[in-house]
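Excerpt of the complex: some chains, original placement.
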Amino acid sequence: MTTLSPEILDALEKQAIELPSWAFGNSGTRFKVFATPGTPRDPFEKIADAAQVHKHTGLAPTVALHIPWDVVDDYAALRRHAEDLGVALGTVNSNTFQDDDYKFGALTHEDDRIRRKAIDHHLACIDIMDQTGSRDLKIWLAEGSNYPGQNDMRARQDRLHDSLSTIYARLGENQRLVLEYKFFEPSFYHTDVPDWGTSYVQVAALGEKAKVCLDTGHHAPGTNIEFIVMQLLRLGKLGSFDFNSRFYADDDLIVGAADPFQLFRILVEVVRGGGLNNPDVAFMLDQCHNIEKKIPGQIRSVLNVQEMTARALLLDREALAQAQTANDVLAANAIFMDAFQVDVRPALAEWRVSRGLPADPMAEYAASGYQEQIEADRVGGVQAGWGA
Amino acid sequence: MTTLSPEILDALEKQAIELPSWAFGNSGTRFKVFATPGTPRDPFEKIADAAQVHKHTGLAPTVALHIPWDVVDDYAALRRHAEDLGVALGTVNSNTFQDDDYKFGALTHEDDRIRRKAIDHHLACIDIMDQTGSRDLKIWLAEGSNYPGQNDMRARQDRLHDSLSTIYARLGENQRLVLEYKFFEPSFYHTDVPDWGTSYVQVAALGEKAKVCLDTGHHAPGTNIEFIVMQLLRLGKLGSFDFNSRFYADDDLIVGAADPFQLFRILVEVVRGGGLNNPDVAFMLDQCHNIEKKIPGQIRSVLNVQEMTARALLLDREALAQAQTANDVLAANAIFMDAFQVDVRPALAEWRVSRGLPADPMAEYAASGYQEQIEADRVGGVQAGWGA
């Protein structure tokens, strides 16, 4: 069995992956959202489910909120609820894509009234952050157009800058604005922040507290994502990850499920660039469990990230550097693949037990009775989903 | 002004493009379905709207139904309603992707009960076809899996053959089964009929009355779609088109909006292979007007197909054949582009007037007051959408 060095275990012990509250609600495609027994009916139940993931893995101490999906009357109560369950509230995600007013844009809208409404929504999100103790405001800009000519892309880019500036000005001293990019969907012809370059120039124009969020499912086919990770770390602008995986579009599958080797390469670059356990670089999941159970889906996800991080840490960087310097292509690649091929699961299980965690979190959760309990309890009410 | 020869006008006069009833209902993305004033509340209103498209263009004499979205108590009444408005009922589309039973498959499902239910749904669709006078049963197989290992793809392929065989056996003498393929969505890892090859081998195993449906938005990036048109016509297995356009995924935009030259190339191959005005090759639209008005969206669409068909017919095939034989690459391409670059709109407008149709169907519809009427009338009730 491969053993993990104290240094590696120390790094793994510090690892924290934020869970998205919406992963516990129902999701689906434009064709159908299938309901799942036991799905939470409110933010309190979502956080309870998220706490289960942390309980069994020790990996997920915070939960991201999505506003207005997670609007509650009393955020202090929500915060206490989370803390009682051993987790904390994390990033606040804004939502300007489900109000009828936003059909043609929000922060980029030509109509000042709508643009102001969208800005105000973000200011309200920062108000919530003040109450929840959240550091990051994450903006996924679901804006764009479907047909060539529909919009003036250039003017929208300028209005986006204006809107973001107003929001940025409201941030508290220790708060950040993180801007996500996505190259398609829900708009089909153009999106207003399609690539890392656009996100970068927008946040660079704001200031130090503005960063880029990299969602691993938001790139064109063939994109070398780890290169972007490297570049954003080099520029000091990588604020956070939204982890998931995809085969073709923004599938939002379990991280590591579609291309585990890509996840490995990304994490190697994170380690290389000083992004691991770096408070400036948040690890988050952004996934949809359309057909599989949600809590074990999240457990599987954080374990996948942990396992691949362990492999990335096993990479013999010194030997690699020598092979790289010698331009020994086969040797360098072999050293790289060596780390990827190690089966770290037994060592991680053993270490987990040493920390009072279950050897097999998936099995432990299944045996815990929690799933049966929520399926029995959560009858009636409206299951949480992506609806406002 | 370019003039269109009598032969071309004769071909254009015969052209008929079937409209999808669902294009008149609301649609959207997984993130949001925006409501539109005036949206139909039932199949009768959908057909009334479709009839408007035909009234102003003379191009859309039939309307495809989607079951169960268009289930009515009395299909004879629906048929009369259509005929009163100058149109007929066309292809019946089955739907096995919105019932909870179909979460993991329908015609391919491992559970015989569910598979039988899905087969029965198709038999019920054929019952409706008998009443509506429809010829084609169109099957879009929205089945597949999201994760590697989730399913036994091979066994599903065999079960699909069994299911289709049972359905095929129920077809009337003049009825057909048309099997659509799609390379992704709503499943992300595998779809059970991902490509024309799979659709072809499945329908070839059934018999003469089974054909392939080619949806122009259902291919991988870089696919030469007109090659597939050519091949299916060559094999005698091209049953129908679902026209639309896309930039990245299955965007279901207005046909010709994203890549008009691709539409031209497809139509050139249709003409070349004898597929134009060939009763064996149905022209249909399959689109979503998520943000634009639906009736003019459909008018624009059928006009786009007509205009591009006119250009395809303008191609000087004799001169092209000579240049091809001489391997004069630039001359052949120039002859090809010549036809594409002709602005056929003035000639079509003139011809339209000569047939008692408006010169500008878009303007005529806008001026007709129909849109204002339905927006005023259709208040209350539930707007039609993709819900069952």
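Labels for the chains are A and B, by order of writing; each one numbers its residues from 1.
We take it that a contact is a pair of C-beta atoms (placed from the backbone, for glycine too) under 8 Å apart; a residue touches a chain by one contact, two chains touch by 3 or more.
Just so it is clear, the model here is predicted, and its values are computed rather than measured.
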Item checked: Homomeric complex, total chain copies (2 given) -> 4
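One rule holds in what follows: only the chains that are shown with their structure count from here on.
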Next item on the list: For subunit A and subunit B, let me know how many angstrom lie between their CA-based centres, rounded off.
Entry: 38
Checklist line | subunit B residues within the subunit A interface of the complex | finding: 27-32, 34-35, 97-98, 100, 103-104, 142, 146-148, 183-186, 188-189, 221, 246-249, 251, 253-254, 257-258, 290-292, 386
